[in-house]
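Missing here is one protein chain; the remaining ones are kept as they sit in the complex.
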Amino acid sequence: MYWMVLLVLFVTITAALAVLLAPNLLAAVAASSVVSLALSVLFVILRAPDVALTEAAVGAGLSGVILALALRRLGLWGLGDDNRPAPAEGSGDA
Amino acid sequence: MRNLTTLLFAAGLGFLLLVLAAGLPYGHPPMLVGQGILQQAPATTGAANIVTSVVLAYRGLDTLGELSILFAAAAGAGLVLGGHRRRRRPDPDGGFILIAGADLMFPLLLVVGLYVILHGHLTPGGGFQGGVILAAAFFLPLLGRPREALDHTAISWIEGLAGAAFIAIGLWALFARGDFLAPMLGKGVLGQLFSAGTLPLLYAAVGLKVGAELSGLLADLAATEARDP
Amino acid sequence: MNAVVLAVALPLLGAFLTPSLARLSLPLGRLFGPGLLAFCLWLLWGIARALGDATAGVALGGFAPPLGIAFHLDRLALLFALAVPAMVLALWPWGGRPREWSLTLVLAAAATGLALSGDLFNLYVFYELLAVASYGLIAANQRPAAQAAALRYLLLSAAGSALALLGIALVYTQTGTLNLAQLALLAPVSLDGPLGLAAFALLLLGIGVKAEAFPVNTWVPEVYATAPSRLAGLLAGLVSKLAVLVIVRLLLVVFQRPEATQLMLVLGVLGIAWGELAAWRARDLSRQLAWSSVGQLGIVFVAFSLPGETGVLAGLAVALHHLLVKPALFLLARHWNGALEGLRGAARRAPLAGALFALFALSLVGVPPLPGFWAKFVTLSGLFAQPGPLCSLAAVVILTATLVEAAYLFRTLTLLFGPGGEEPRMAPHGALDLGTATAFAGLLLAGVIWLQPLTGDLHGIARQAVDMDTYVDTDLPTPRP
Partner (left out) sequence: MTPPPIEFLLYGGALALVALGLAGLVMARHLFRSILALGILEAGANLLLVLAGYRAGGVAPILTPGTLGQPMVDPVPQALVLTAIVIGVGVQALALALALRVHQAYGTLDVAEVRGRMEADTDAAAGLEPETSRDLPAVERPS
């Protein structure tokens, strides 16, 4: 149990870092869905099944779909390095 | 400079809160309100899921506010996107698998969504989660056949009337019992489908409204042109 | 008393139904919202009359207060609750689309809820509702600049809300309750320490976004310069005051401690200095008014940070004055939104608008017979009566800011009434805008005439607002633990 919490927390934080630092936005959207899924596991561990279900349906599912749809309409859908050639996006030291 | 200040602020905030944490009663919450609700809720509302009791009865006004926030967000997005919805180049039709899959999934998602909504007072889940599933059911076929459009008039009526139904149940309680959103109807037997008075009705209204709102929102987003050339 | 919830529920009902009704019949949809608001106004007036000097708690859904959500009705809450439908009616977007009417109704419901609610999380929900409705309304006019401003505002405001939620989480972890009255009982013990101060700072930062508090006010000129003028008036006049009201309630009821007050005083002083200097530098009228609004809100913060009844009285005076003056100024500035230099002689071509503008501007500066003078006077005398260098500094800053304010407003007035300006490129003011502004001017002048009874009323409201024993007894009728 203890190690499972540690593992899920590690996944959450890593995915959150990936959201901020991933070179392309599609990967960032995927990572944000991972954050939501990992959170919903944590909610189950915290005895909050209602919240876990909502986080999975809304946070991972719906919000992922909305983000992906918007990304597609923005023309940023792809695994390239970013939309602009200039400096790398969100590389941390802005 | 501004970045540095804010980063320092964020780091300082995190550190401060981390230090303060030592004094917080994590794992042993005071539960002043929680204990009272745990003792009272089953007898007062008749719902087996106490979170549902809190969402729809004890904090029903919050839920009404939450519904209105979704409504305002969808209306705002409609205002922002709806200015000129020209579909000069609709996306191509999805492949056979997407279309067939969507057709297959539609009834399945519909049933699951309705199940989740109607059992909200018994098991985890309820109007919001079920509403999301309903929205997915209506949005999937749209992915397969982008040329078809959702009927926006029908959506507007469903969301309007479902929201009005929630408030109407609250007003009924106000006039009959003197308290807005007080639990009404018999409580029934704890754990049965037909129990918990008006709570399942409220969740049904929430589910319909959330489903209509979100499918309208998704359709609006999907119908927006990529970029003016 | 329980019917007071109708003032929140009915506008929401109207908001849900207006788009559909407008599809059936446009005139019906157009009149539905204002009709409901007029009913709410009548209802709230009746409740305020019936309540008189007493206070009342309303347990929503009949669940005894610490468990359920409670509304707290006192004269302060009802004063602002009454101001909501009145102001929204006065600034109703008649020319908008059905969804804009819907969102305006949502805004009215949320603002009423903010004035009445006595529950921490319920306040957060209404605050978010208010915020979401205003994002949609700002972006509604399809101007790219307005949409960019709305997006930047949304990001700032949503980050603030998340911080406020963090503050609520801290409070709940420590105390296990959300009811303000119960928190008032618990706060001296449970929230007395750095934790309580951190929670207050987070809430202040979060709600301060809408109250135009110092570090989180960068959105103000962007939004007010691009939003429709009626909406800008509504946001600057009404919405910011309700955010201030929530902060003041939290300060009075839960976080009553010197550090919290000092935090507010410092933020207020910084807001005054920042706002008035930026307004002095502004080159067009809407941004000048926007920054001046930041400065005025800074004075409101400073006034409310004074201890006890004096603070509430001074804060109320400044806030109510600004509530009346700023929307009218935005309405009049609607057709004068160009560069200041281009306004030469504009008032000569529109004498009534020019005269009204001069009246409001003079009151804003605080020229003696007008209510603005009295509001600033109460604040300053309160500040000078306080010991400590911080209060004296605040008083000096307010005096200096008044000079700066006078300098730029007189510069604008000189331009408006001065000679020149051959090409009348500005459209004349609409009758509706002028009529509304005239009505506001009438109220302002009425304030001059009935200053004595008004002061008495405000004293009564302030006395009631700081009386914590009554607050707790009203909302928690069960014997104290």
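When the chains are written out, they are named A, B and C in that same order, and each has its own residue count from 1.
Following the convention adopted for this analysis, a residue touches a chain if its C-beta (ideal position, glycine included) is under 8 Å from a C-beta of that chain, and two chains touch if they have at least 3 such contacts.
Please read these numbers as outputs of a predicted model, since none were measured by experiment.
Hidden chain, full complex: it touches shown chains A, B, C.
In the complete complex, the residue from C:166, C:236, C:401 or C:416 that touches the missing chain is C:166. Contact with the omitted chain, checked across C:90, C:191, C:204 or C:225, is made by C:225.
Against the chain not shown here, chain C presents residues 121, 125, 128, 132, 135-136, 139, 143-145, 147-152, 154-155, 158-159, 162-163, 165-166, 168-170, 172-173, 176, 178, 222, 225-226, 283-284, 286-287, 337-339, 342. Not every partner is drawn; the one left out touches chain A at residues 1-2, 5-6, 9, 12-13, 16-17, 19-20, 25, 28-29, 32, 35-36, 39, 42-43, 46-51, 54-55, 58-59, 62-63, 66-67, 70-71, 73-74, 76, 84, 89-90, 92, 94.
For chain B, the list of residues touching the undisplayed chain reads 2-3, 6-7, 9-11, 13-14, 17-18, 21, 24, 26-29, 31, 33-34, 37-38, 41-42, 48-51, 53-55, 58-59, 62-63, 65-66, 69-70, 72-74, 76-77, 80-81, 83, 123-124, 128, 190-191, 210, 217, 220-221, 224-225, 227-228.
Note that in this section only the chains that are shown with their structure count from here on.
The distance from the centre of chain A to the centre of chain C, with each centre set as the mean of the Cα atoms, comes to 37 Å. Our note on geometry: chain A versus chain B, Cα centroid distance of 21 Å, whole angstroms.
Chain B contributes residues 3, 49, 51-52, 124-126, 128-129, 132-133, 135-136, 139, 214, 217-218, 221-222, 224-227 to its touches with chain A in the complex.
Those residues of chain A lying in contact with chain B across their complex are 49-50, 52-54, 57-58, 61-62, 65-66, 69-70, 72-75, 94. Only residues 2-3, 5-6, 8-9, 12-13, 15-17, 19-20, 23, 59-63, 66-69, 97, 99-100, 102-103, 106, 109-110, 113, 121-122, 125-126, 128-129, 132-133, 135-137, 139-140, 142, 147, 170, 173-179, 182, 193-195, 198 of chain C touch chain B when the two sit together in their complex.
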